[in-house]
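Everything on this sheet refers to the single structure shown next.
With one protein chain withheld, the remaining protein chains of the complex are depicted in position.
Chain lettering (A and B) follows the sequence in which the chains are written, and residue indices restart at 1 in each chain.
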Amino acid sequence: HEMKGKNDINKKKVLATPVARKLAKDLGIDITTVEGTGAVGRVMKEDIYKAKEALDTRANNKDVEAQEGEMKAKD
Amino acid sequence: MKQYDVTVIGAGPGGYVAAIKAAQMGAKTAIIEKEDVGGVCLNWGCIPTKTLLKSAKVYQNIMNSEKYGIDIIDKNVVSINWSNMLKRKDQVVKKLTGGVSFLLKKNNVDLYKGYGEIIDKNTIKVNDDTIKTRNLIIATGSSPRIPKIEGIEEAMEKGLVVTSKGILAIEEIPKELIIVGGGVVGVEFATLYNALGTKVTIFQRSDALLGNIDLDLRDTMTDILKRDGINVMYKTDVKKFDGNKVITSVDGTTREFTPDKVLLSIGRVANSKGLEKLGIELDKRGNVVTNERLETNIEGVYAVGDVNGKLMLAHVASAEGIVAVENIMGHISVLNYDKAPSCIYGFPEIGSAGLTEQVAREKGYDIIVSTFPLSANGKALAEGESDGFVKIIAEKSYGEVLGIHILAPNATDMIAEAVTTMEMEGTVHELAKAIHPHPTLSEIVMEAAHGAIDKPIHI
Partner (left out) sequence: MKQYDVTVIGAGPGGYVAAIKAAQMGAKTAIIEKEDVGGVCLNWGCIPTKTLLKSAKVYQNIMNSEKYGIDIIDKNVVSINWSNMLKRKDQVVKKLTGGVSFLLKKNNVDLYKGYGEIIDKNTIKVNDDTIKTRNLIIATGSSPRIPKIEGIEEAMEKGLVVTSKGILAIEEIPKELIIVGGGVVGVEFATLYNALGTKVTIFQRSDALLGNIDLDLRDTMTDILKRDGINVMYKTDVKKFDGNKVITSVDGTTREFTPDKVLLSIGRVANSKGLEKLGIELDKRGNVVTNERLETNIEGVYAVGDVNGKLMLAHVASAEGIVAVENIMGHISVLNYDKAPSCIYGFPEIGSAGLTEQVAREKGYDIIVSTFPLSANGKALAEGESDGFVKIIAEKSYGEVLGIHILAPNATDMIAEAVTTMEMEGTVHELAKAIHPHPTLSEIVMEAAHGAIDKPIHI
């Protein structure tokens, strides 16, 4: 029983700033997937903005790919 | 017969804060108080003691003025005007209790003056008024524990033995004071009267003062108390009060004392008498039992502050008051007691938040412990007060701060940084990186944080 408690304590958890947590929620970012650049890997708000940007570009690229695919299909 | 959403019994820091918060959140609120608003805290506890301690500190500085380059040719011209000290204390108390009355009124809380008798969970009687209420918050506080000792009643009647309330209103500063019980309250009064020139002896039943604090702080604080002239006697039990004599057993041997006053400070008991008759569950020490949301076993009846016996501190009472109200108003809210700070207003002060080294180890954490002394801090030397240190307990993998314990002149203000850091799951890395201004005592926190990571600069 005690040992389980100890493992829980040592289990990896996401360190994030209060602002980063709120921002992640609002922007729909899964904070556990974000690499933090703060002390000991703490996720900072800047990291969430970057993750959002990356997500948006990926989504855009997918749109573009999809469009390109459509065009190819038309050809 | 008036109807309320929330009725609070007791206007101490638990009750009056709950009442104001409830009103602010839109509840129609009543509060009942049989004495002065402000409770023990404002009238007989936190505030009067700190007011007198400030006067005592000024007196101490005057008696040591040469240290600061100020000559007083003849120190006999300096005298304590005890009745003026008490007057100042009374003025501060009055101003603050007046403030509380004003706040209650301003927030449209109805104040009923008188003893609140609970008829049932929705019905309270105060004098001739009967109040109907949807929710009830019990915030009746605590009273000093009076031990069963032969002759104690006569001794209290005569005024030889007093409680913390009595010692705040005595007519003369005692020449010799015995303090029974070396907890926080005992140590604060020992500091106060010792600085005012009283010969102070603390009787401690166990073999250490200040039960719950970190061992390193406790030991250093005890050394300082002794160095400053306070006599500490361990394994000492009062057996009997006989006339002006106090008969004790010291480590088994009988000894007699004849002090001017004896202060009882062996703890406090919840003001919960009669509640069990209403079906409210009490624990075996008489504390009202609540769940995390501070609700008792009876739905809609909450208990906050000293009366639930969780942590008998004013700021905890107030925080609980807010938590209870938030739950009443439909928000789920709980309090993390592990992070609540506690303070001791000695010379120097103690500010403590989070886990002690001992508890952290017991709980199985893998920890780093880092300390940094005031003697290596420029501001402390500039102030001529360099007794003390900070001790940081951090968890090893991330460096998360688990506890900070400070012994320093401003420790009670400095501990706020620790509390906020823990609220944000901060680590020693952030504490080290945050630029602490120079020269300040707060630099010791930064230095100790550096020490937890790697090495401090200034040691």
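The rule is short, and it goes like this: a residue touches a chain if its C-beta (ideal position, glycine included) is under 8 Å from a C-beta of that chain, and two chains touch if they have at least 3 such contacts.
Because the structure is predicted, anything quoted here is derived from the model rather than measured.
Determine which one of B:192, B:264, B:314 or B:355 touches the chain that has been left out.
In the full complex, the listed residue that touches the missing chain is B:314.
From the listed residues B:5, B:176 or B:413, report the one that touches the chain absent from this view.
Touches the omitted chain: B:413.
Among B:21, B:261 or B:310, which residue is in contact with the omitted chain in the full complex?
B:21
Please pick, from B:34, B:113, B:145 or B:458, the residue that touches the omitted chain in the full complex.
Within the whole complex, the residue contacting the unshown chain is B:458.
Considering the entire assembly, which residues of chain A contact the chain that has been omitted?
Considering the whole complex, chain A reaches the absent chain at 17-20, 22-23, 42, 44-45.
Considering the whole complex, not just the chains shown, which residues of chain B touch the missing one?
Touch set of chain B with respect to the missing chain: 13, 17, 20-21, 24, 41-42, 46-47, 50-51, 54-55, 58-59, 61-62, 65-74, 77-82, 84-88, 92, 95-96, 99, 103, 313-316, 318-319, 335, 339-343, 351, 376, 378-379, 381-384, 410, 412-417, 419-424, 426, 430-431, 433-443, 445-446, 454-455, 457-459.
Please note the rule applied: only the chains that are shown with their structure count from here on.
Just the number, please: Cα centre separation of chain A and chain B in whole Å.
Here chain A and chain B have centroids separated by 45 Å.
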